[in-house]
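Complex shown without one protein chain; remaining protein chains in place.
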Amino acid sequence: MTSSPASETVLDVKNLNVYIKTAVGPLQATKDVSFQVRRGETLAIVGESGCGKTITSLALMGLLPKAAFVQAESCNFAGTELQGLTRSQLSRIRGKSMSMIFQDPMTSLNPVYTIGDQLAEVYVKHGMGNKRAARERAIMLLERVGIKNAAERLSYYPHQLSGGLRQRVVIAMALMCGPQLIIADEPTTALDVTVQARTLALLGELQREFGLALILITHDLGIVASMADRVAVMYAGCVVEAATTEELFRSPLHPYTQGLMRCIPGRHKAGDSHLHTIPGMVPSLVEIRPGCVFQNRCAMAIERCGGSDIELRDVEEAHSFRCIMPQAELASSWLHS
Amino acid sequence: MASAPTATNTQEMDYPSPWQNAWERSKTHIGLQIGFSIVLLAALAAIFAPLIAPADPYAQSLTSRLLPAVWQPNGSWDHILGTDAYGRDVLSRLLYGTQVTMIVGFGAAVVSGIVGSVLGILGGYFGGKVDAVVIFLINVKLAMPGVLIALSLVSIFGGSLISITVILALLFWDRFAVVARTATQQVCANEYIAAAECVGASRTWIIFREILPNIANQIIIIGSLEMAIAILVEAALSFLGLGIQPPTPSWGILVSEARAFMFLKPHLIVIPGMAIFILVIGINLLGDGIRDVTAPQGRN
Amino acid sequence: MLKYIIKRLAIAILVIIAVSVISFALLRLSGNLAQSLAGEGATQQQIAEIEKLYGLDKPLVSQYMDWVVKVLQGDMGRSLFTNEPVFRMIVDHIGVTAIIASLALTLAIVIAIPLGVFAGVYKNSWLDRLALGTAVFGSAIPNFWFALVLIYVFGVQLRMLPISGNATWQHYILPAITLATGVMPQIMRLTRAGMLDTLDAEYVKMAWAKGLNPMTVFFKHALRNAILPVVALSAVSLGFLLGGSVIVEAVFALNGIGSLAYHAIKQADFPVVQSILLFLSCIYVVLTFLADLINARLDPRIRLR
Partner (left out) sequence: MEQNNQKAALQVRDLSVTFSLGKKLFGPSSKLHAVNGVSLDVFRGEFLSIVGESGCGKSTFAKVLLGLQKPTSGAIDLNGRPLASYSRLEIARQIQPVFQDPYSSLNPRKSVAANVALPLIVGKGEGSADIRGSVQKALDLVGLSRKHAGAYPNQLSGGQRQRVAIARALITRPGILICDEPTSALDVSVQAQILNLLQNLGRELNITCIFISHDLSVVKHMSKRVAVMYLGRIVELGAAEDVFNRPRHPYTKMLIGSILPADPGKKLSIPTNDGGFPDPTNPPPGCHFSPRCDQAMEVCSKVKPDLLRDEAVEVACHLYSGTSTQRLAS
């Protein structure tokens, strides 16, 4: 890749559908998911468990289980169409220009190999250089992610490091081949709060420094607010709302986004006030009805919500949502909550 | 009363119990059905052997030695599977042999299952020194050459049905102990055990009402495997002459007696051998099937 | 690591002590040894003499201590029937058994591990079904009967292989196949289960995400972890094969430690029986100890504790 302007789109996903084969026929796990990430930009995909955010990330990396298959209009990564790539073509991209950070640093490093082996492996595999070069880069990156005595730590095994340090190793590993895109799936959920703050800060710094595109998958709106440039809110396999972070937090439109934000403790004064709740629970894939995916939990639902599937509507340049209600009505419902 | 919002209004379905689920799943589980049929057939054969056997399994007849089976030249329906070297009816001996096989196999599995599970649950639940003792016992058991110990014990205590059953039980308790111990440890890590302790439940209550129902299906599965192995080992001991004693018709003895004629009358060793093989497969299928249909199901 | 080894060693020694007590006690259970040694019509005086000769008149504890002291000095006693030193007998017979047992284990491992790996990788494929079918077959077939079938097919019908004795290397083939059939299923199942576990692990997803080749992922990342319990099982299996070859030795007329034990048991030759039991237990303990060491070597979580 040649150097590219800051606004260059690194990943452009259009209408990604993931299906899971089951005994009762294929179930749709994500439905027409579309988003873009540009160089130097952080996109947060936020949603509760079962909303399809992890499935989406695995689909992008080609890591879906065998029972799943993908149909998409396009998945363009830095000029390459990912759809239809063979396994070996895909594996030349994976780990090199597109890498992934998993949720649990306790289990995402192989317990029987040293940190150094695991860091060097990806570098050598992608033909970036020999073992010595890999070692030097590993030391440089470990130091960069704040691990002291990096050269010595290369011979450590994962169980000799704390959770926070392991996640730093994972981050360093993701950076080994100088990727354009990093997908981080709940990277700090398994960490303690004080460690989480530092790890996120580090991730943000590195992103700016290396000009990375970052997809941050999370359930935590606090992380979204402090990290993301843009947000896609997912519910039951659909992107129900997408906007810049500022815009989304200022005027969320979709009733689900609004509900999610009101649920967070701390938006009210401490003490007696009740938290807002969304009644019911996330539907399982078999329970999804035609029409709006949120209709059975939505306070504003009307009969028409159960009709045909809802299209994504653009309200502003970078703000779109999937609801049939007039924008003004939705906006005022947020202001009056 | 607190006015909590109702948690759900979406689900209008009934909740089937685990047994109903298992029953539904077993209707489509072919392996389970085949295994169950084989074991049921063997059990029926064992119970009704006196009624269905065409002849006395011990009645020797010098005039009708080594008669061919019905499908062979000169075969007759009088002796469907022919006769052995002493002129005894092979089908009758096979049917009576089912009794020996089933009693020894089932008995050994039950006795070893009880001993092993008790040790395993105690070790897993109490931990500490109790557990250390249980682990040590398992290690000692594993270190002893099982078949040779069994042979020695048979030579000391004789080859009666009871002694063979007990000796085989001594051979097989360790697997139950290992599985029960691990399963108990896993169950005890669950918060419902702590919750039961917090309501003041006694240890007996916790072991029998909380732990046992949750590890029972694993024990039953090991039971089926061990029953199969016990049947194989009984046959092997009897084959060596240090198991069930002739003329009692154990399947192992049938093979051993037919060995001298294996080149002349191969069906005499093929039939009892296949009987063991099929029954053991049936028990394995049954055990695997039980595991499949009783495995806990997730929500979706 | 040192602590781990010392702890294992201590347990191993305790196990051997327990085993020696049990096998000693077991043979003293068999009624009046002196009576059976002296024969049917022996007089009271003859029996008393025999008791004195073999030290059977002393209390059990001191008999045990005498035996242990002698064994530690390398003296396992003499056979009651041939008067040969037991140690000599064991050394003469162990070779045959060791050869077929290690051949069988090698054969089982060579078949079971690749089969288990690919059965795990291609779960529910025809290969997986074949592997599981083979395992069911192997664990359900009575080995004495399978041995006879092999003799009938390869020895009698096809006349490819010798069927009894141990004159040439070909004599070992059928016994090894028979024994391997018994242990192969367990090793295959454990490898397969281990692969299923590790293929599901996050670090294997990570390996895929790094863009590694499938073979690197399967063998370097998944198998290396899945193999750890298989090492221990292999040691246990070898111990089991050494003590369990009695049936195969009987069918193929091999003169190994199994048939030595078998005849000694039939004749109530207790010095021979108890020495063989102790000897095999020691071998088992040594083998599992070696497996622990190998595991510690393979698993840094043990090595660097």
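Labels for the chains are A, B and C, by order of writing; each one numbers its residues from 1.
Definition applied: a contact is a pair of C-beta atoms (placed from the backbone, for glycine too) under 8 Å apart; a residue touches a chain by one contact, two chains touch by 3 or more.
As the structure is a prediction and not an experimental result, all values here were calculated from the model.
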item	value
Among A:G25, A:P265 or A:P326, residue touching the chain not depicted	A:P265
Options A:L85, A:V282, A:M300 or A:A331, residue touching the unrepresented chain	A:V282
Positions on subunit B contacted by the hidden chain, ascending	1-8, 14-15, 17-18, 189-192, 194-202, 205, 210, 213-214, 296-299
Absent-chain interface as seen on subunit A, which is shown	48-49, 162, 164-165, 192-198, 200-201, 204, 219-227, 245-246, 249, 259-261, 263-268, 270-271, 274-279, 281-282
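Everything below uses one rule, namely that only the chains that are shown with their structure count from here on.
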item	value
Inter-centroid spacing, subunit B versus subunit A (mean Cα positions, whole Å)	51
Rounded Å distance, subunit B centre to subunit C centre (Cα mean)	23
Interface hub residues of subunit B, defined as touching at least two other chains	none
Interface hub residues of subunit A, defined as touching at least two other chains	none
Touching residues (chain side subunit B, partner subunit C) in the complex	136, 139-140, 142-149, 151-153, 155-156, 228, 232, 235-236, 239-240, 242, 252, 255, 259, 262-263, 266, 269, 272-273, 276-277, 280-281, 284
Complex contacts: residues of subunit A adjacent to subunit C	61-63, 87-88, 90-96, 99-100, 102-104, 107-114, 121-122, 125-126, 157, 159-160, 170, 173
Contacting residues of subunit C [partner subunit A, same complex]	201-203, 205-214, 216, 221, 224-225, 298-301, 304
